[in-house]
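What follows is a short report on a single structure.
For this depiction, one protein chain was excluded, whereas all remaining protein chains were kept in their positions.
Chain lettering (A, B and C) follows the sequence in which the chains are written, and residue indices restart at 1 in each chain.
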Amino acid sequence: MTMQTLVDGLVLGGLFSLSAVGFSLLFGVLGVVNLSHGAFVLIGGYAAYTLHEKLGLDPLLALPVIMLGMFCLGYAFQRSVIQWATKRASLLASMLLTYGFALMIRNALVLIYSPDFKSVTPAYAFDSLSFGEVTVGLTRVAALLVSIVLLAALAATLRYSSIGRTIRATAQQEQAAALCGVNIRHVFALTSGLSAAFAGAAGVAIGLVMPFSPPDETLWTVNAFVVVTLGGIGSPAGALVGGLILGVVNTMTAQLIGAAFPNAMMFLLLVLMLVVRPAGLLGNSFKGSR
Amino acid sequence: MKLDRRTVLKSMGAAVALPAIGRGAQAQATETIVIGGSVPLSGRAAETGLNVNNGYLAAQKFFNEQLNGVEIDGKRYKIDVRLFDDASDPARASTLIQRHLDDGVQFFLGSFGSNIVLPTAAIVERAGKPMMQTGGASDQIYTQGYKNIFCMFPRASRQLYNTIEYFKVLQPAPKSIMFAMANDAFSKTLAEGAIAFGKEKGLPINDIVTLPENITDASSLVNQIRSKKPDVLLATTHDQNSLLIARQLISSNVDVPLLYLSLGPQLKSFRDALGGYSEGLYFQQFWDERSPYKDAFFGSAQKFADYYRQHFKRDIAYHTASGAACIVAYVHAMKAANSLDPAKVRDKLATLDVESLYGRIKFTPEGDGDPVHLGSTVGQVLKGTAEVVFPEASRTAAPVFPAPKWAEKRRG
Amino acid sequence: MKLFVSGRSAWVSIAITLAGALLFALLPAFLSPYGVRVGQLFVLAAGLAVAWTVLGGFSGYWSFGNAAFVGTGAFVAALIELALPGWSPAGAFTVALLAAMLLNGLLALVIAWPILRLRGIYFAIAMLGVSQVCYELVSNIDALRGALGVNLIDIVPKDVRPERFYYWALLLAATAIILIAICVRHSKLGYGLLAIREDEDTARMLGVPTAPYKISAFVISAMLTAMMGVIYAHNLGYITANSVFRNEFNLNVIVYSLLGGMGTIIGPIVGAGVMTYVTQVLLGDLLDIHMFITGLLLAILVLAAPNGLYGIYDTYRLRLKRQKREAGR
Partner (left out) sequence: MSADVILAVRGVSKSFRGLKAVRDVSFEVPRGAICSLIGPNGAGKSTFFNLVTGYFRPDSGTILFEGRDIAGASPVDVAHLGVARAFQIAKPFPGMSVTENVRIGALFGRAGPRDVEAVTQSAMQLAGLAELHDREARELTVGQLRRLEVARALAARPSLLLADEPCAGLNPTETAEMVAILRRARDAGATVVLVEHDMPAVMEISDTVLVLEAGALIAQGAPQAIARDPRVIAAYLGTEE
């Protein structure tokens, strides 16, 4: 039973990781806390729903398309709105700006898709995999795999590609990078695009596993907060660690303390972690932990 | 659907001022009965809020367009339902209800969610105006001594009486029953009322699990079911959570002979999402369009449903019907009182006993729905449709117990 | 020791506040009950925003979790009233109010020590977490009744209309909050907090005892917020955790300050007035897009007037001052 709980937690954690990595990246590189992150996640979910309903496209096949679309959205969001806000106001004020966008997106989703829950259920949604005593839903395993593959791909991109190197350099030494001829605005927008693309991917994975409705955006934003605070800022590894811990804490609390308490435990952990080690277990991969 | 403040005021003026001043001058102009209220159209409760909203509006449309209004004391009136979005914010709801009161609205419709309904009910009660509502069933509302607040549902703790009766007659008798309740006022009262009644009836209620109000993972519940193997799981959860629980039970291949999800399987979208796996699921059934109810205005439950479908795109739900029934109840009471005096209409509401599209409308002295006539029946998904299986008097199909296992459904 | 450092302007502000409060106290005579209820929302918003300002505006520590104190205050009061069944309403209410403020002060004191070591965005996140923890605990521990909800005693005197009574109660509380904020602002504590906001390290080198000052401001802010929460809850009469631990309480107070002018006392009051009018009156009729418009307004506010209305006024005032000086030469 404990094994089952552990596995359930890890699978759930994979989703948390993927849903937080974009938030983490934006926070780490730009310092922007994007309160509309959860709304971006949901846009991904609804996109998967629409493609599945209208075109019969399997969510896993739709994933690249959705990520591409979300990338463009994120790029434009940074170049048009966030950039303006961070320049004219403060980073804290940009939090309010993104909150405003979260409200707008949520309202728009209600108008377009109605407030009813939606779910994406391909034929394999009800199948499961068993390993001895442990049974896990197939879609959950698929979501976990998607998370790991995408997080690894992101880590590799950041580490080895020239874009990734530029992003890391810019995050560490914004002015130096600018002096070296890096187009900071472009790099920031690329980061924002990546962030949104991963939010979208998380939305697809979430849509595959559970029903969702517009008010859920708050949930995914808050989860991203907790994951980043636990794991560390700005790195796929931090998001993975934070997400997996959160997932396991979630299922273990439900099992051992009571099904109603995972959220309380999660936020307690968040506050404790902030107090003990504000930059998370793996620290801020860009700016040096405080 | 947007309301323009000026037209609101104008028609308020028509409704309120005219009866007092000379009637003759504007006799040919159609007068209106303004019914005000709020619904949550944004926030978590928006889904049901929209159903309630559409029920109100469908009835309004029907009365005005099909019946050319209603005749009371020899005069014809159009019904004018004025709603606003309270965004599930009790302070906002109170403020806007006050605006309706100030504008002279005499009759009120309720919002959804007891923490919204109660503060607004207090204001309306104090003003001595009646409120018909279909969204606040928590017991707290009915222990305040309010005289003007009427609900289409029995208070939450009484809603599952039929369900418990059904568990009592199950063959073979269940050896263990597990409850899972979402942690919100309604779901909790619903479950606790049922648990108390069930224990009184000697049912083996062995496990009670409290879930968060919104869940992203039901694996701990699934694991408990796996290890405790209850014969019955009764979950008082909202539909999104119900679907998650069902999906995780299916994909974990954990069977329960009687899986009862209070909210969820009523909805077509829920059954579609589960496909064949929804077969045999139980739920709390308040209303079915095939119910044999006669309605003095719509004709029958079925005719109401047909009318609704002609004019509204959104799927019909029991809250749509109960919302429409609120207006129907008002019209019956107004006709019986032969007056638009809110105090007289209130008195007639209190003694109302009439069959409607939604069922036989009759309230307890505290104002909630009569648990026998307005209580829920036991529903089950059979061959893809939502049937009523208990009590036998209203049965549309015979229950299947134990329900087929997931593995059997998987094979098709 | 002198109460105020800048004595004259403090007394002027206090006089203006008292005059303003008196004026507002007379308003119900001219307003419809609906107007009075809108007034309630405004006074509530202003009180909460000024209470937030004592920490957030003065010291620059933006709390994104003041709903924790609104909600904890409301539930502490409700539960204490439940525990005092035989008492007169006024007596039970007084005890409940004082206990709620005291307990919130204690709560703030306990979490202040670790949390106020965090700066900027980390403090903001931590407070968001604190408010969520409080919400989850109140909802999920049955004894606290957050899920089932709890009734509060009726404290309205027989011959007073409830909307007026609560308008005056909220106004009284908000006035007290504003007066306390003025005292803080013009005292040594206030100057220290401003120094912390501008540059905490510099402040320390100037000898500002930063840690005790921040904690004091935090505790004051928490107690004042709880006071508003208790009255708000009584006004509703029945609360669940969802009625008082509202995200709006976390974020709107910041919006009011940003809109009106961060760091000032008049700013959040003006901001609360404008936002209450816009969201409750102008957008009261809009059924399905008021959330969208609120979001849009927020975005426009941050983008177009990052320093708020006060910032616009301030720029204008500086220009006037300069022109006057140049003309005088």
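Here is the rule we go by: a contact is a pair of C-beta atoms (placed from the backbone, for glycine too) under 8 Å apart; a residue touches a chain by one contact, two chains touch by 3 or more.
None of these values were measured; they are calculated from a predicted model.
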{"item": "Neighbouring displayed chains - absent chain, whole complex", "value": "C"}
{"item": "Full-complex contact with the absent chain, from C:194, C:215 or C:281", "value": "C:194"}
{"item": "Contact with the hidden chain (one of C:47, C:229, C:263 or C:308)", "value": "C:263"}
{"item": "Which of C:119, C:161 or C:322 contacts the chain that the document leaves out", "value": "C:322"}
{"item": "In chain C, positions touching the absent partner", "value": "1-2, 5-6, 188, 191-192, 194-195, 198-199, 201-202, 204-210, 263, 318, 322"}
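The criterion applied here is as follows: only the chains that are shown with their structure count from here on.
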{"item": "Distance-maximising chain from chain C - centres being C-alpha averages", "value": "B"}
{"item": "Geometric centre distance via CA averages, chain B-chain A, whole Å", "value": "37"}
{"item": "Multi-partner residues of chain C (at least 2 other chains)", "value": "136, 139-140, 288, 291"}
{"item": "Sequence positions of chain A contacting 2 or more other chains", "value": "106-107, 110, 258, 260, 263"}
{"item": "Residue ranges of chain C touching chain A (in the complex, touch as defined)", "value": "62, 64, 111, 114-115, 117-122, 124-126, 128-130, 132-133, 136-137, 139-140, 247, 251, 254-255, 258, 288-289, 291-292, 294-299, 301-303, 306-307"}
{"item": "Complex contact set, residues of chain B against chain C", "value": "1-5, 8, 41-42, 83-85, 87-92, 94-96, 98-99, 101-103, 114-115, 118-119, 122-123, 126, 138, 140, 144, 183-185, 188-189, 210, 212-213"}
{"item": "Footprint of chain C on chain A - complex, ascending", "value": "31, 33, 81, 84-85, 88-97, 99-104, 106-108, 110-111, 218, 222, 225-226, 229, 258, 260-261, 263-264, 267-268, 270-271, 274-275, 278, 290"}
